[in-house]
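Removed from the display is one protein chain of the complex; every other protein chain stays in position.
Right after this comes subunit A.
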Amino acid sequence: MGTQAIEAVTGTTRSHMIKRGMIAGLPIMLGYMPIALTYGVLAGQSGMTNVEITLMSVLVFAGAAQFLAVGMVAAGTGVIEIVIATFVLNFRHFVMSLSFMNRLRGIALRAKIPLSLGITDETFTVSMLYRKESKEAHAFWFYAALILTAYVSWVGGSYLGGVLGDVIPPRLSQSMGIALYAMFIGLLVPSVRKHYRIALVAIFAMMINFLCQWWGMNQGWAIVLGTLIGGLSGIWLLDMEEEEP
């Protein structure tokens, strides 16, 4: 009884929320590590210095775009093309940010901005699965800790990859290409188990994305359209979600 009472009191403290945020961010940290290492190794091979490799992770913090840029640097593509490709590929974060910021209406604008800058596919989807935390005291610290945990492993892993060079056997690093997809699946399936209709929203988004790319649309815009139109189906399919606190 005594410890329960203490937990109830400390449940709303800042440091407790930070700790919970870090724990929530742990799976992202483990998912990012091998990917970040691989990015660092590939970027080093494309001729980027360790400072450039690390700086890109610090300032851009977007895995897919960074891999794309490294590939384009290696292929000798111009800077303007790389920046435009990055914009198109990362525009999906605009849609994710709208969704995340709408969830965080309760917190101040000056706290929303740093959180919005930390949005990636992974930090966004994991944050959105922790719905009740957005209503608790010190919500900012929960999401900030979650994002920083992911950020530190992304930046640290990139740096290590650049410094150590080829540390991972090629076959293993090839196999790690599945890691983030497995993580997305691991995030989606528990929600589907609770509400089967969530699978319909996800499958609808998959189909839109697939068809758009089939018709030759750029991958970045196809994901944006798939997310927007797939999400639109949720207006009708996920009405029961709204009743939850």
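Observations, loosely collected:
In this section, contacts are C-beta pairs under 8 Å (C-beta built on N, C-alpha and C of every residue); 3 or more make two chains touch, one makes a residue touch a chain; residues count from 1.
Operating definition for what follows: contacts and distances are computed from a predicted model.
Think of the chain that is not pictured: of "Nitrogenase molybdenum-iron protein beta chain", "AzlD domain-containing protein", "Cytochrome P450" or "NADH ubiquinone oxidoreductase 20 kDa subunit", UniProt labels it "AzlD domain-containing protein". Subunit A meets the missing chain through residues 26-27, 30-31, 34, 48-49, 52, 55-56, 59-62, 65, 69, 73, 79, 82-84, 86-87, 90-105, 109, 112-113, 115-117, 119, 121, 124-125, 128-129, 171-172, 174-179, 181-191, 193, 198, 201-206, 208-210, 213, 222-223, 226-235, 237-239, 241-242.
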